[in-house]
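All protein chains but one are shown at their positions in the complex.
Naming follows writing order (A, B and C), and every chain is counted from residue 1.
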């Protein structure tokens, strides 16, 4: 994961946006593709690359997250990044399928200004490493979630032999809806936060368990459940997308012979654990994004407050969810 | 809704099954079809009629629910029911698309015996009325849900001008997973219930709000969120299907001229209310099915206990969810 | 493939229907499933089992073809056939997903009479062998295609190391539309055949090439092209479904460890050959069904004439398509 955070200006020109790049592995994604699937939970969104991932079952670029109106520049920059490391693209090798996803940070950010530039995207791609910053960083800089400041969140689960991690760009929901571990925290906080414009969430689930593209689709489809647990009602304008990939197999761009792959049995206990871990990790990632994000002052005097952690803990403690 | 409940025998021949018929309106469904959509949440299920509902956007028969291995006889009986009231089917009018959905009640029921007969289905169709029995009735007779006795549950919401109702055939989940209003009741009850074979849930959402087939698809896709709130992790073997229909428009079998229809604006407050109401009504229907279902002794000495209501209330009260 | 052909009676009670069963391999399909995909070209049809094949990527029963209104009985009989050879179904093994597809033979057959019985389906399943009868046999008995008598047709292609075969139940199209090898034979014949009620086509593509379920989906989606070449305009009421499976892998019902499978590279020359072979074999199967089917007198004095082979050959010869 690599973040570029853009914060500058004020008033109607406030820039509160950024780019987050996810590289499934440190190598060349075009020559070592990974099995993947994308599921559209609510399609009011502009994610690119979906049709080709569905057709071929692989991801062949890093994933770039940014604000909605910067999808074009992010696509172009990601394309350029792939061209630079693969001279065969557009020549003997066909083309490349950039996967970009987005949320609308227009409440805090001058999104119309399209302040994300090619170099920001490239920097995010080049800076990607194993670290895990959360909250108001990268693409999460200007995001709002369930009435509070949202952004990037992560979570992982160990599955014995394998592990699974989730990353979210959380920007969905209305004030009052937040649920944490089953407790209607948003309703109990009763803060008077302003509603956001239509939000969204992008979920990325990564695992090293050996899974086929079809099985990764099953995982992607379960992400809705994790989001639901945090209080979402999947509003009309919420572009909710889930991307799942496995790093267990590297698929070459072109193969001399047949490809051999391994997969977990759909009916195994391991698969049941993966389904459960997916839902839990998505839920936890969203909550983590809220816990990590800080109050942000943005465009036209808009403010999005960070979750009041002290009061939240008090509520959870009173409800018996947190030990004392 | 009409139920036929089949309870007889014991040991390996125990019959604990039935049929539930849902008639969207009391008229002839073939000549007065209703806009509809079916969403597959997890496709380990045998529901019929999906492709045609997707293609034409209408439901043209009542919906019949029963056990998994009785789908064939239910299809045949529903087909016969439609033929009887529509002499033109199979002659000048083309064919009819029976919609049947199912769950696996094999833990309590001798499902291999396929005890549902044509006359049971026909009786359920003929007995359908506005009443709302819940729990271990009709298709719900032998169902298990989240470790307890499940079955039929219903719930509704008023949306001002319109209303929306949900009906579930609840047969999913494993012991310990149950969540009620956010409280992990299943975990807290810590009952030692035996796991069930792969379960399922069928959700039916009905509304009189004017909605197109596409919009009904949006509603059907939101049902997953309501199920998720009750603790489901959408196991491999769970055939989870959602059917949504609107009674606001009657679509004739063949029309002389163009068809005119009205629909709510996707971005309106009404649609937001409908999305939220869908999720809430589905959640509540599932909980209602558990509250209504009673302990059932079934096949080969299997017992599925009803939810221990007194202890559940105590837990909810202690967690501050129920007032005292 | 096994056929049961039902021909009896006359007038309004004329029975001109049947059953065709396709067994992907002679073994137990439930314990040795095969990778598969089903594609819906035009969803005005009642094929069953689609959702589960999409979710799990396997076929776990033979495929049964029959007339539209006999889908229920065929489902029931196929279910029973599977129960008989698998005592674990409905007990420790979960349920089974019968795949039944259909076309409407109501022009020639008293389809409302639902003359297919359980024993006919079972006989078709038991009689299945490697032989290849075509035309007005089995499920093809009462079918009409492009204004002429249709039915069962087959074709195959050798792909070097692998081979591929197509089987169709052809019942689509209107008089005058038939195209053979690019020649508008239907228009040139200018026969005055009566239009058919809404037709359909079921296409089954089988191969021993190692292909994943996703890749089989790609093959299924290409079947539309083969149908298009014979003149179809994919009418509103035509239930056009394509099923593709590979016999290269046997998938157990439950596996102790991970599953290993091999697949052809999507970008290989072999895949290009498979795509082309699919389209050609589907086209040829349809034409073969027309060449094999004989004039049939059916319900209420309806007659469907066999393709006038002599005149067809003359047309093709004149157009330079057939050598002299």
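Assume a residue touches a chain if its C-beta (ideal position, glycine included) is under 8 Å from a C-beta of that chain, and two chains touch if they have at least 3 such contacts.
Please read these numbers as outputs of a predicted model, since none were measured by experiment.
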| item | value |
| --- | --- |
| Selected from C:92, C:233 or C:295 as touching the chain missing from the view | C:233 |
| Selected from C:108, C:279, C:292 or C:307 as touching the chain missing from the view | C:279 |
| From A:49, A:62, A:217 or A:267, residue that would touch the chain that is not displayed | A:49 |
| Interface residues of chain B (partner: the chain not displayed) | 55-57, 210, 212-214, 218, 253-255, 257-268 |
| Absent-chain interface as seen on chain C, which is shown | 41-42, 179, 181-184, 218, 221-222, 224-229, 232-237, 266-267, 271-272, 275-276, 279, 318-320 |
| Contacts of chain A with the absent chain, listed as residue ranges | 40, 42-52, 54-56, 68-69, 71-80, 83, 89-92, 94-98, 104, 106, 111-112, 114, 197-198, 237, 239, 241 |
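Basically, only the chains that are shown with their structure count from here on.
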| item | value |
| --- | --- |
| Inter-centroid spacing, chain B versus chain A (mean Cα positions, whole Å) | 33 |
| Whole-Å separation of chain centres (CA-atom averages), chain A against chain C | 43 |
| Contacts with 2+ other chains: residues of chain B | 42, 237 |
